Each structure stands twice: as structure tokens, then as C-alpha cells.
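Below: the structure, in C-alpha cells.
Apart from one protein chain that is not included, each protein chain of the complex appears where it belongs.
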Amino acid sequence: MRYPTNTQKNILKGRFETVNINAEAVAGTLESSDAQVTVRPSDRGLFVHIESSVMNQYGRQIKATVIETLKGLGVRFGNVEVVDKGALDCTIKARVECAVMRSNDASESGV
Amino acid sequence: MMFMNAQRPGLIKDAYIYGSDSIILDLEDAVAENQKDAARFSLYHALKNIDYGKTEVIVRINGLDTPHWKEDIRCVVAGGADGIRIAKCESAEDVRKVEAEVLKAEREFGIEEGRTLLMAALESPKGIMNAYEILMASPRMFGCAISGGDFRKSMHVQIERDGIEMMAARGNMLMAARAAGLQCFDTMWPNIDDIEGFQAEVRQNRKMGFDGKSVVSPKQIQYVHDTFAPTPKEIAYAEKLCRSFNEQADAGVGVYTVDGKMVDIPFFEDARRVIELAKACGVYHGDL
Partner (left out) sequence: MKNAVGREIPDEILKNGREVYQGKNYKDGKYIKKASPKSRMFVKPQESKLVATLKEACIQCGAHDGMTFSFHTELRNGDYVGAMAARVLVEELGLKNITVAATSLGAAQDVIADYIEQGRITGVQTSGVRGRIGEVISAGKLDAPAVIRSHGGRPRAVEADEVHIDIAFLAAASSDCCGNSSGVGGKNNFGSMGFGTHDAHYADHTIIVTDTLVDFPNLPSSVSAIDVDAVVVVDDIGDAGKIATKEARMTDNPRELMMAKNAAAVIAATPYFKDGFSFQTGVGGPSLAVNRFLEEHMREKNIRMSFALGGTSKAICDLMDKGFVRHILDTQDFDTGAAAHIFRTPGHHEISLSEYANAGNKGAYVNKLDYVVLAALEIDTNFNVNVITGSDGILRGAPGGHPDTAAGSKCCIIVTPLTRGRMATVCDEVVTVTTPGDCVDVLVTDYGIAVNPLRQDLIECLDKAGIEHVTIEQLRDKAYSLVGTPDKLEWEDKVVAIVEARDGTVLDVVRKIKPLDVNAEGEEVKF
């Protein structure tokens, strides 16, 4: 397991420093009430793409939740793609965090 | 106690509406090995965000022989679950190992020390033999449950409709729990469609003295409640005992008879327990 040296993170305490998206990683499923989040490295900036089965009513909230979560993690570069199947905000948050941490090989412990 | 896969958001978001007394969010068998991390993320945010009301939330963590259990404990404690179910618990030492990690996590996350309770899942003959020392190993312990699947495998037996294959184990565990003054729960009935078999087992559980049953489907909850709730006859007798005891105590009598049977103080205590249980089950409408 490889830990990025520039990363100081602790999700459970709500404290993060910069985390980067180092490799492509996926978290979540396409089941109803879930969301699948795919993250890929980017050197141009941070881009978020949302697809949702509840776009018309919740599209803005989903995007805001994703961006807030990425901001909390300190992610500045990457492509983040969310395919939402009506997940609650707490699920979206969990899936984004897990995908980003997985892309750092850091999802298994000490989060 | 209803089991729910912690990795499935659709399941855990409002599992409490079915009226089970506690739900067990499972990080162990229900979660595939390569999704343990994802399950922890979703468990943590579910614990933080979902209001489970009066339902206790207990998390089944991965076994102490896996690389997952320490991180599981950090996640559970940080999320603020009511309790941890220690899978494959075999000795007092196992409990103490978990307790140490829980305490560490409570300190790490600034959570009141001792808030997170523990229960043991006894899944092997060794666990059953050590039930009493396991239950007494920590003041955090609130009870134990037998886990049928693994236990039967280690005993080289199959599930039987009369429960004969686990009779001794259930009896041993129950005695240990009563001796320790803690709660005791039976294993789940795996075949959701076999309602008759399930009901027979629940009736046997109650006769043996269990405090409750693990369930794997909301469909099973109502029958457990109906079976474990005191019957109107039991409630009426308990009421009679309580009232007569109050009268006899005023008169200074120790041993006396009710309905032709001799009763004394332990009877009264049990009667009080029946009334309290009836109240908790919502079936008591008297004035005691």
C-alpha cells in the first residue's frame, strides 16, 4: 500500500489537507438510492460531471454536495463523474470520499 | 435485531421504520472483501446523518483475524453507533483487544469514554465454552448472541427444525448470560420463505429464555415481537403478584400463596420484569 507523502488527511475528524486524484478510481454502484463516482487524474483543473435520475429536482444539490466534499478533501485537480440513482446526500458524500481515497490507495485505513 | 448490509444505501437509509429494537449494520459477511472501505465510508455518513430514532444501532465489525477490524472500530466510534458486535469472539482476551481499540478511538475522536457498548457473537464451541468470561471481560459488554452458521459448521451438524443441533450451545450461552446478568440473543433463521420453521424456532427461543432474536428480513419482526411479548394471561398473573406482594409486605408476611401456589420475593421480581417487558412491548395497559 502506497501513501502519498504530501497528504495529511483525516476524514473521520473532518480535517483535511490537499489530496490529489492520482489514478482512476471508482466507488459506488448503479443500484437505486446509490451513486457511482468515478475519478480520473487531470492536470488542467477540477471538473465535475453529474448524471442523475432526479436531475430536475436535485441536480443543483447533488452538484453542490459533490463540490463541497471535494473542497473538504482539498482536491484541486481531477475529473469527477457522478452517476446518481437517487442517492441521499450522505451516500453521495461517502462515494466521493471513497473514490478519491481509493485513487490515493488510502481508503483502507487511517481515513 | 435486524441485520442490514452497511454497503447498501437503499437498505440502511430508513431501516428503523420496521420497528425492530435494534439494527445491526453489517461490515462483515454481507460486504465483499474489496468493498470494505466503501462500506465504512457509507456507514460513517449514515451514522452521522440518519436519525435512527429510538432504534439502537449496532455495527458488526470484521473478525479479529482480518486486517479490517481496527479501522472498522475507528469508523463506528467516530460515527457514534450505540454498540459493536464482535464477530467470532472466542475469549476474554478478544473482548479486551476490542475494548482497547474502542477506547483509543473514543479518545481520538473526543467521544465520551465508555459510550460505545460491546456484544459478542459466539460462533464456535470455544466461544460458547468461554461465554461467561467473555461476558465478564468488560463493563461495556451488554450481551451475547450465538451465530448459527459458523457454529454448526464447526460442530459438523446441519440446521434441524427442532433445534436439537444447537440445544446444548444455546443452553450454555443462556446460563452464562444469566449468570453475568446480561442479555442473550438467538441466531437468525436463514430461510426467509420458511415462515413456519422460523416461527417454531422463535417459540422455542422464548421457552428457553432468550431475550430476543436476530432477524434478516423485516418480515420476521412482527412475529418475534408477538412471541416475546408477555401474554395477557402472564400480564394478569404478574399484576396479581405485584399487588398481593404490596399488600403482604405491608402486613409483614414473607412467603404466602397466590392462586394456590407458594410465592416469595423472587416471584415478585420476575413479575415486575414481566410488567416492564409488557410496557416496553406496548402491550401493557394497566396502572402499575
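Order of writing sets the chain letters: A and B. Residues in each chain are counted from 1.
Note that a residue touches a chain if its C-beta (ideal position, glycine included) is under 8 Å from a C-beta of that chain, and two chains touch if they have at least 3 such contacts.
Predicted model, so just to flag it, every value in this text is computed and none were measured.
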> Can you list the shown chains that the absent chain is in touch with?
Replying inline: A, B
> In the full complex, which residues of chain A touch the absent chain?
Replying inline: 32-33, 44-50, 53-63, 67, 70-71, 85-89
> Where does chain B touch the missing chain, residue by residue?
Replying inline: 13-14, 17-18, 51, 217-219, 221-222
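As a convention for this text, only the chains that are shown with their structure count from here on.
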> chain B touches which residues of chain A in the complex?
Replying inline: 11-13, 27-28, 31-34, 87-91, 93-95, 97-98, 101-102, 107-111
> Inside the complex, what are the residues of chain B that reach chain A?
Replying inline: 8-10, 13, 36-38, 40-42, 44-46, 48-50, 67, 70-71, 74-75, 78, 108-109
